[in-house]
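One chain of protein is taken out of this complex; the other chains stay put.
Right, chain A next:
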Amino acid sequence: MTNNERLVTAFASSLNIDASQVVDELEYNTIPQWDSVAHMVLVAALEKEFDVMLDMDDIIEMSSVKIAKEILAKHDVAF
């Protein structure tokens, strides 16, 4: 499984949405499923999946799928 596929799976299961909805343009708080509660479930899932510890600034900044990839890239996860 590629890192992108792992990320899509983590997003889809955490937000309880279809994998097809997980595109770079998907943004925080633009769908009911990606609210502040689900955001932390997502953070925990990404941390576990990629074995990273995100800083609080990362969590606040992670406002889209695209930015999530950029943040994970800072933690040496290549996409």
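The rule we apply is simple: a contact is a pair of C-beta atoms (placed from the backbone, for glycine too) under 8 Å apart; a residue touches a chain by one contact, two chains touch by 3 or more; residues count from 1.
Quick note on the criterion: contacts and distances are computed from a predicted model.
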Omitted chain (choose from "ABC transporter substrate-binding protein", "Sporulation protein YqfC", "SDR family oxidoreductase" or "sn-glycerol-3-phosphate transport system permease protein UgpA") - UniProt protein name: "SDR family oxidoreductase"
Residue among A:A12, A:L26 or A:V41 touching the omitted chain: A:V41
Touching residues on chain A - with respect to the absent chain: 37, 40-41, 43-45, 47-48, 51, 53-56
